[in-house]
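A protein chain is absent from this complex, but the other protein chains hold their places.
We call the chains A, B and C, going by the order they appear; numbering starts again at 1 in every chain.
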Amino acid sequence: MTAVAKLLDDPADAVTDALRGLAAVHPELSVDLTQHVVSRGDERRPGKVGLVSGGGSGHEPLHAGFVGLGMLDAAACGAVFTSPVPDQVLAATKAASSGGGVVHIVKNYTGDVLNFQMAAELADDEDIEVETVLVDDDVAVTDSLYTAGRRGTGGTLFVEKVLGAAAEKGLAVAEVAALGRDVVSRSRSFGVALSPCTTPGSDQPGFDLPAGEMELGIGIHGEPGRRRVPVPATGVAREVARTAVAAIDEDLPLAHQDLLVLVNGMGGTPLLELQVLAADVVAELDARGARVARALVGNYVTSLEMAGAMVSVCTTTPELLELWDAPVRTPALRWGV
Amino acid sequence: MTAVAKLLDDPADAVTDALRGLAAVHPELSVDLTQHVVSRGDERRPGKVGLVSGGGSGHEPLHAGFVGLGMLDAAACGAVFTSPVPDQVLAATKAASSGGGVVHIVKNYTGDVLNFQMAAELADDEDIEVETVLVDDDVAVTDSLYTAGRRGTGGTLFVEKVLGAAAEKGLAVAEVAALGRDVVSRSRSFGVALSPCTTPGSDQPGFDLPAGEMELGIGIHGEPGRRRVPVPATGVAREVARTAVAAIDEDLPLAHQDLLVLVNGMGGTPLLELQVLAADVVAELDARGARVARALVGNYVTSLEMAGAMVSVCTTTPELLELWDAPVRTPALRWGV
Amino acid sequence: MNLDAATALAWLRAFAGLVDERAGELTDLDRPIGDSDHGVNLQRGMHAVVAAFEQEAPDTAGAVLTKAGSTLVSTVGGASGPLFGTLLRRTGKALDGGDLASALRAGLDGVVKLGGAQVGDATLVDALTPAVEALEAGRSPFEAAEAAAEGAASTEPLVARKGRASYLGERGVGHRDPGAESVVLLFTALEQVAA
Partner (left out) sequence: MNLDAATALAWLRAFAGLVDERAGELTDLDRPIGDSDHGVNLQRGMHAVVAAFEQEAPDTAGAVLTKAGSTLVSTVGGASGPLFGTLLRRTGKALDGGDLASALRAGLDGVVKLGGAQVGDATLVDALTPAVEALEAGRSPFEAAEAAAEGAASTEPLVARKGRASYLGERGVGHRDPGAESVVLLFTALEQVAA
């Protein structure tokens, strides 16, 4: 299967050029085209806790598309599928800092963890208090003290939205971080690929997927999943919904829970299909006695042009739902304002 | 090139299942799973002009994703790439009617035109006044009295948003329709495909696109475009931006205009690439002396999983911009509320 | 030629059968110049027509055709739903008591009024017109089907001026219009039941 041509100019400049586009259509954001840092262009309340996330690019709209009122203060955008360097994270941290400390929301990958850790040390040198919230929501990976642990995937969206609202509300840095760890402990994800994706500039996809097979338990970096199974002749979406929800439910019992649900496209799957999957996911959750309190369907945490989807859930409380419903104004998530 | 498996259950039920998903995550909408009509579930002011659109499915979020406060009152969803039948459009018209008449926003395809026309006659039998706004914004097709004329594509979004605000504001049915014709006359689009798409249930894509070639001047139904050209080795996005903006500018001079701009993905192209294209489109408009007043980048008017993009513009006035900025609350477009 | 209710029913059932058999081909004709759905569209509609007649078969030929036409309008969508629907509905309404040829002329007029296509625009009108003319000239359904086939073939070298094929301009030349091919099936079905 020959890869589809990419709508880029020079693959080496993909991230810079994409940020140029973001800047061109979002004058309310401040976009540093050298450091690849996107931050809020508006004034923030002195002492408001700053929220920073970041990671490799190729997951758009995550993270830069979630910068704005009620969500992130700044995002550091690494090369495609490569975590940003400490200098970038430090620049984002400074841009996010209003004197009340900064929370780093870090997806659990060795690269992200190490680079954010180094950045936190640099920030400490500049007297910015940094707390770190590690997101590791991917149930496809067996958790263990002796491994790199679970990956951070779709659940990152829940963390960024809820903490964004909490920071606007005036919580202190330690409180925001503690809340973040609580949201992480309530979030789980499971993803499936129907096609691989190709990093710009590469001439080969991240893995080969023969026609008629799908990868279960994928991450968001074009890497292969945990298992490869045949695509069923009918009921593909039902099978994906069942597999994902079962894997999540086994890890975090969902019965009687009020859930935030994200039916997330990986980048190449059209909304028609994501809506079909959403119907099946809701039916599957229903069958397990869980209730959908709020749901989002669309491309939020992607893997370039990969076809497939990820199901993420977060168990809620009335307080968490209130934070979820609070106004947000970012390029990719907006309501109430 | 083998097609990627679709995340569906039964291809024959794709539209019903997708609407089931929409209903599951948008309790504020009223979804008729038999007629495939989606309408606002909230109360509307008696006498408010009703706005109805519809067409074949496969273009999600268009149209059902644009139902809600400040935009459509109802959408009739046909089979994939097949306009709805008059009964569906009539049902949508009734759902949209609050006594002040209804405006049909119809993309200019023979099938849509004929089915909406028949529905308008049926509505007339039930004493609902219907005005029709025909959207024909696609500059790839040469316009002529003796042909089917230009297709309706991305510009439909501008019409639906602006008329939605006008109807909320209290304009009368003839005024809303006249405004709609004005917006159409100000809107132009041009699209490019980097891959074809395959209708659910079919085993073949709408056209074959050899590796290294792209289709210029495509529609939104998986049909081939006007011309096939090689994909340049570098500067693909620049070339697409230049071709699209030049075609538009030739038809509707853009210099000194304040524009609404839509950099629209066809369904299978990731946001990273659309942002790169957006940067190039803005640069190209800039070079032609046009100003971007507002812009959207994302998948709004799609063609299943087709890779590629469409550029749409609408020249504005301060009054039109005000209507554009007015609050909207739909699954796919939301701000101010 | 006069038509009784049983023959009218048999005609439409035969048409439905041919559409079933050839749906893939019709859709394939719609691929290079359209949106690859013509066979699927017509098949959906004719299935609904046959199902409607299983529920309740009208007792005049005119009512059979009228019912078939409105069922197509209500189930097909696209361009072909209103056009084939109007053809059958207008034909049915014009039929009662009278001759099929002149009723079909009324159907053809309805199609032209609705769609605005003339002979030579590369649409189903190019097959329908010569077929109706053949019947009007007193020729057999077999000859009408032949005339339709010639009309359908005549669309191949044309630059389409109506329907989706018109978007392609010169690139549409060399392709047969799918709707015209369906008209051939309609008259082939007539020939089968009239024989």
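The rule we apply is simple: contacts are C-beta pairs under 8 Å (C-beta built on N, C-alpha and C of every residue); 3 or more make two chains touch, one makes a residue touch a chain.
Keep in mind the model is a prediction, meaning the values are calculated, not measured.
J.: Which of the displayed chains are touched by the chain that has been omitted?
T.: It touches the following shown chains in the full complex: A.
J.: Out of A:D10, A:E129, A:E175 or A:E223, which touches the unshown chain?
T.: Final answer for the missing-chain contact: A:E223.
J.: Which candidate, A:A5, A:L29 or A:V85, sits in contact with the chain we can't see?
T.: Looking across A:A5, A:L29 or A:V85, the contact with the absent chain belongs to A:V85.
J.: Any idea which of A:N115, A:T156, A:S187 or A:T243 touches the chain not displayed?
T.: Considering all chains, including the one not shown, the answer is A:N115.
J.: When the complex is taken as a whole, what residues of subunit A touch the one chain not shown?
T.: 56, 78-87, 109-111, 114-115, 117-118, 140-142, 146-148, 151, 199, 201-202, 204, 206-207, 219, 221-224, 226-227
Following the convention adopted for this analysis, only the chains that are shown with their structure count from here on.
J.: Roughly how far is subunit A from subunit C, centre to centre by C-alpha average, rounded to an integer in Å?
T.: The separation of the two C-alpha centroids amounts to 53 Å.
J.: Can you give the whole-Å distance between the Cα centres of subunit A and subunit B?
T.: 28
J.: At least two other chains touched by the same residue of subunit A: list those residues.
T.: Not one residue of subunit A touches more than one other chain, so the list is empty.
J.: Where in subunit C do residues touch at least two different other chains?
T.: none
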